[in-house]
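Left out: one protein chain. Kept in place: all the others.
== chain A ==
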Amino acid sequence: MNHSVRILLKSPKFMLGAVLLLLMIGVVMIYPLINRNDPLEMIALAYQPPDSKLLLGSDNFGRDLFLELIYGIRTSLQVGLIAGVFATAIGLVIGLASGYIGGMIDNLLTAVTNIFIVIPSFVILILISVSIDSRSSFVTAAIIGITSWPWTARAVRAQTSSLRNRDHVNIAKISGYSTPRIIMYEILPYIASYVVMAFVLQMASGILAEASISMLGLGPYNTISLGIIMNWALVFEAPVAGAWWAFIPAALSIAVITFSLYMMNTGMDEIFNPKIRS
């Protein structure tokens, strides 16, 4: 494990992504401690352009957009993290169960996975969000996670079912180890790198999913996320008002977060799959 971490630190792509992400996390953790104002407080006129006092100007309600952006990035990162954990955990359990147990259970779970890969998770996300009245950011994140597990499940299943018949697993079986123990010590270490990579990707797509659903007006209540900032900008016609500061910084923040996660993923991919190194 230490060895692979050391190789990772040498990958410029991974490091670029990781440093960008950590930098962003650092800023959104520290800035609210310095500027203790409430991001929802109206302190200026509508759509005031950026100046030395309001770094990114104000939105349609006259709120400090820079402060909103900081809180937005924080919510979006949290949502991505929670969605990633949910999606990876569900995908891992289903993938392991169907790959390791095999037989009928495998057929059933694979069928379910394939069905949910084809039905767009976007649609299910809208249907659930419309039906739930009070959505906190945690609930939104959980729904995103619950609708995006099939990718991980499919990848984990493929890996597990090829590992299942390897010699070391057979020896463990003959030695009378229990199934959970075999999965824990003989299977998981081999797919750990895939799972970490899947988690990073799920986190990125979770952030994108939150932004999309919030743009539609189905985002979490009582909070600020990057998608919600964009939704406000669209609903209150910021582009027509020429207020680029109301949506471009939020849009770019989403791009930078996903870019850094994709970079980390590509860096890891090149290390764990030497075949695709150019």
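Heads up, the rule we're going with is that a residue touches a chain if its C-beta (ideal position, glycine included) is under 8 Å from a C-beta of that chain, and two chains touch if they have at least 3 such contacts; residues count from 1.
Here, contacts and distances are computed from a predicted model.
Enquirer: The chain that is not shown, which UniProt protein name from "DNA-binding response OmpR family regulator", "ABC transporter permease subunit", "Stage V sporulation protein AD" or "Probable tRNA sulfurtransferase" does it carry?
Expert: "ABC transporter permease subunit"
Enquirer: Could you tell me which of A:Val79, A:Leu109, A:Ile228 or A:Met263 touches the chain that is not displayed?
Expert: A:Met263
Enquirer: Just to verify: which one of A:Pro49, A:Pro120 or A:Pro189 makes contact with the chain not shown?
Expert: Touches the omitted chain: A:Pro120.
Enquirer: What residue numbers in chain A mark contact with the hidden partner chain?
Expert: Contact residues on chain A toward the absent chain are 111, 114-115, 117-124, 126-128, 130-133, 204-205, 208, 211-212, 215-218, 230, 234-235, 239-240, 242, 244, 247-248, 251-252, 254-255, 258-259, 261-263, 266, 269, 275-278.
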